[in-house]
Each structure stands twice: as structure tokens, then as C-alpha cells.
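Attaching a single structure in C-alpha cells format; questions to follow.
Yeah, one chain of the complex is gone here, protein chain that is, but the others are all in their spots.
And then subunit A:
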Amino acid sequence: MAQTNSSGQGTNGVADESPNMIVYRKMEEVIARMQDEKNGIPIRTVKSFLTKIPSVFSGSEIVQWLIKNLDIEDPVEALHLGTLMAAHGYFFPISDHVLTLKDDGTFYRFQSLCLSPSAVYLCKRTMQNKARLELADYEAESLARLQRAFARKWEFIFMQAEAQAKVDKKRDKIERKILDSQERAFWDVHRPVSVYGLQNDIRTHSPTHTPAPEAKQPTEEELQHQITFWQLQLDRHRLKMSKVAESLVGYTEQYFEYDPFLTPPDPSNPWISDDTTLWELEASKEPGQQRVKRWAFGIDEVLKDPVGREQFLKFLESEFSSENLRFWLAVQEVKKRPIREVPTRVQEIWQEFLAPGAPSAINVDSKSYGKTTQNIKDPGRYAFEDAQEHIYKLMKSDSYSRFIRSSAYQELLQAKKKVQTRKSID
């Protein structure tokens, strides 16, 4: 269980943050890098007609910087990320209300940090329901700092507005220009309907991402439970990574030809060709060669394909040894029934397969038989679990291998080939 101490830090050392804050923090880290004097985007004053445009950079400079510094190959991807940042208000076009990024010479300006989304988000949270929202200490500190900065900034703007022609008019004018544009952009972001799909109205946020209160301290019982759990986990048998990796690689390689995204299906992918023949073929009782080949990958492949099951059963019946499979199928069926029907069904299965003198008697080890006899007295969905497991292992090593080696299976494997050859001649 995650243990959190009072400063809101998880035991892995990463501060517990709400999902929104995580994204804002990451974007703000990128913005901070963009504003870095040495490696950031060069911010300059541009001369335009009779005025100067202070503190700007161009859209293509943003895109280029993202490509270079975030290891992005595709300009489209860089443009998309930049547009999202603009939609959040981290920088804005100085001559437009539309918060989007263009990969050209259009000029942009950075938003003031005290008007950043994280600041706004924290403010909004405290505004909603003060009693319920308990901010973690570090968040409360952060918010207080930002609120003070907020207050100072607005104060500053008001002061600027009130101040008449005073000392250093030029500098005042530039500062005012910058602040005015930042203020305007701020309100552009926080309009009810934003441009790039962003919705800043807190009520449209998903109810699953409400801010988390402090975790309760675990009780003695809970801790004991945890300890038992860790001990059980420690006793578990684990495989080496090398073995596991080989298995994962092996599986994907084996199924490569069955994956429609990697190997085009035969005759065609219905979504691409608008032709549903593939689905019709799969629904028919005639299994194609590729499908039959798959049954040899493992017993589960036969059991999960209805045609495979049918063929397997047919083969076993021809050998008069179908009771194991029939038992296994019956137990699977019981687990699918409503709970009301279970006791009757369990009795029926017991009578057919396990009771003394059962017509389709199966051979189960004495331990499982004993357990099952007990379970029958209070029959639930898992009454035959041990017996079923035993029978499954038996089928896997015995009946299934015989089926795959059988002439019946081999014929099915070859049959479709003949049909296909005929088709190609026609």
C-alpha cells in the first residue's frame, strides 16, 4: 500500500500530484527551458513601422526549438504540442485572439508565470469548496506564494494605469504594452468556450480526477494484512527476464501471420475492402487452413474456437474417450449460468461423471475426488474446480496431443489446401 507522509510525498520519493498538476508541471518545465537565456528561444524586440514590439519570438522558432530539444522527428508533432501549450496560455500570438500556433513568422510572447495554468488551477480549487479541499502543505505554500504574486501584479497594473506621464515614459509604455497583452491573453484562455478544445470550466472536468485528500493512516489489521501479503509475494516463484522475454518474443512471432495489422488477412480486411467475406468464412463450419493450423499452438486454441471444440469432441468420440472433454465443457457451462441454476446443474454433472456408477465416469486423483465430494454438499460455481484442473492437465498431455497427431486433424489441415488449389486453377 502507498504510504504517504504529511508532506504529501509517496515512498518512491515523487511528490503526489493530481493528474492536472503533473501535466502543468511538465509543460512549465518545458516553458522554463524555452525561456533559458543560453539554450532557450531568443526573445527580442522587433522594430515595426514607427514602434517597437518588445519581448517576442516567432512561431517557427518555437517549432524548431521543440524539434531540437524534445527529440521530435516530425514537425507536425511539434506543432501539435506547441498548439496545446498555446491553448493552455503559456504563450500567445500578440496580434490575435485565436490561441493557436503557426509554423511561420507570426510573433508570440510568453505569458507571465503568475497567470500560469497551475496557478489558476490551484486558485480555482480553493474557490470551490474550502472545507472539503485539504491541500497538501507544499501545495498550500505554492498557492499562497502565487496568490501574493497575483495580487502584486494586478496592483502593479492598476498603478501603471493611474500613473500619468512620469519619469521614463518610454519604459512605462513598453511595460504596459507587455502587461496589457498578457492580461488580454489570460482572459482569452479562460473564456468558457476555448479554441483548441480546451474547456476550463471546472464542471466539465472528469469527476474521476478530483483532488485527493490525505490518505488515512492504516490500522493494525490493515498492516497485518499487508505483511501477510508481502510474505506470500516473497515466496512466489519467479522467472528470469531472459526466459520471459524469449516467451513474449516467441508468442508475437508465432501470431504475426494472424495479426491483421501485420499480415493482411485472406481474402481481405472488411474495414479496408468493405467486403465481409472474411467474417462469413469465419462464421461457417468449414475451417480454413490457417485456422486449423492455429489449433496446434496449444490446447486453449482448440478449446476457445467453437469449430475446434467440435472437431476435438468428434475425434474423442470416435475413440470412445470423450468423457473428459464433456466433463470439462459441462463445468465451463455451469460457471456461465445464473446462480439460481447452479445447485441443480452441479448435481447433474456429479451424477453423470463422478458419482459411483456414473455413465461417463472420469478418472480423477483421489485428493480432487475427496474435495469434490465435500463441495457437492454445498454446491457452488466452483464445486468442480480441482477436478476440472486435473482433467485439463490430463487432456493437455494426453487427448490433445493425440488429436493433433491424428489423421482426422491432418486431413483438416490439408483439406483447405486442396480447395484453394482448385480455386486458383478455376
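Convention: a contact is a pair of C-beta atoms (placed from the backbone, for glycine too) under 8 Å apart; a residue touches a chain by one contact, two chains touch by 3 or more; residues count from 1.
Keep this in mind: contacts and distances are computed from a predicted model.
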| item | value |
| --- | --- |
| Missing subunit (named according to UniProt) among the choices "Guanine nucleotide binding protein (G protein), beta 5a", "GPI ethanolamine phosphate transferase 3", "Large ribosomal subunit protein bL20m" or "H(+)-transporting V0 sector ATPase subunit c" | "Guanine nucleotide binding protein (G protein), beta 5a" |
| Listed residues A:38, A:240 or A:377, member touching the removed chain | A:240 |
| Of A:97, A:184, A:337 or A:367, the one touching the omitted chain in the full complex | A:337 |
| From A:48, A:95 or A:252, residue that would touch the chain that is not displayed | A:252 |
| Subunit A residues that touch the omitted chain in the full complex | 1-3, 10-12, 14, 17, 19, 22-23, 26-27, 30, 66, 70-72, 74, 76-78, 80-81, 84, 128-129, 132, 197, 203, 206-213, 215-224, 226-227, 229-231, 233-234, 236, 238-249, 251-256, 258-265, 269-272, 276, 278-279, 282, 300, 303-304, 332, 335-340, 381-382, 385, 388-389, 392 |
